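A protein chain is absent from this complex, but the other protein chains hold their places.
And then subunit A:
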Amino acid sequence: MHIAEGYLPPVHAAAWGVASAPFVVHGVRALTREVRSNPESTLLLGAAGAFTFVLSALKLPSVTGSCSHPTGTGLGAILFRPPIMAVLGTITLLFQALLLAHGGLTTLGANVFSMAIVGPWAGYGAYVLLRRFGAPLMVAVFFGAFVADLSTYCVTSVQLALAFPDPGSGIPGALAKFGGIFAVTQIPLAVSEGLLTVLVMRLLTQSSKGDLIRLGVLAGRTSERREEATAR
């Protein structure tokens, strides 16, 4: 669930827009480079974007008695790295802001920052860290998606707390309030997103082994991977 249209003061809205823009521009360049150098990955890119589309359309009930939706950004961040996810996440947010009155154009910068930038980076970080410590692929994928989902809504809570501090207890008080609304609601949904991401990754390991090896998710042909790493 994103910050609704008009619900961030203009200064905050503009500041988050300025903060997000370089990430999205960098992401567009990374995306064009990826498509140009590996045209065969276009299909998988589409699938990663489609995953975000499905998951962020699913409003699910949660333990707090309210509803929210997953983000689906963890999968793409693990497969294609976070910059590319900044673009795919922005497209999803734009679709929802323009057609569904969900989120908004004035709050797009803030929502992009939480869902398309911090979420993918935090999830990717968790994934890489777990892999480095020798965690099995699917465990790392689960926590990557879980962290991407949950961190998105923690950032949303912080954004609202900064814009609307509690008159008595200030920003921490407001953070507790918005955190209770967004972050706590999101915990079971983040578990669901983790499980669904594991499911899709399991299907991918069967259907697209070649792509996963090229992207460095599965081991194999290490020399090629290194070449690609230097090319980036």
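What we mean here is this: contacts are C-beta pairs under 8 Å (C-beta built on N, C-alpha and C of every residue); 3 or more make two chains touch, one makes a residue touch a chain; residues count from 1.
The rule we apply is simple: contacts and distances are computed from a predicted model.
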Record-based protein name (UniProt) of the chain missing from this complex, from "NADH-quinone oxidoreductase subunit L", "Cobalt transport protein CbiN", "Monovalent cation/H+ antiporter subunit A" or "TRAP transporter small permease protein": "Cobalt transport protein CbiN"
Residues in subunit A touching the chain absent from view: 1-7, 9-10, 40, 43-44, 46-47, 49-68, 95-106, 153, 160, 164-167, 174, 177-178, 181-182, 185-186, 188-189, 191-192, 195-196, 198-200, 202-203, 206-210, 213
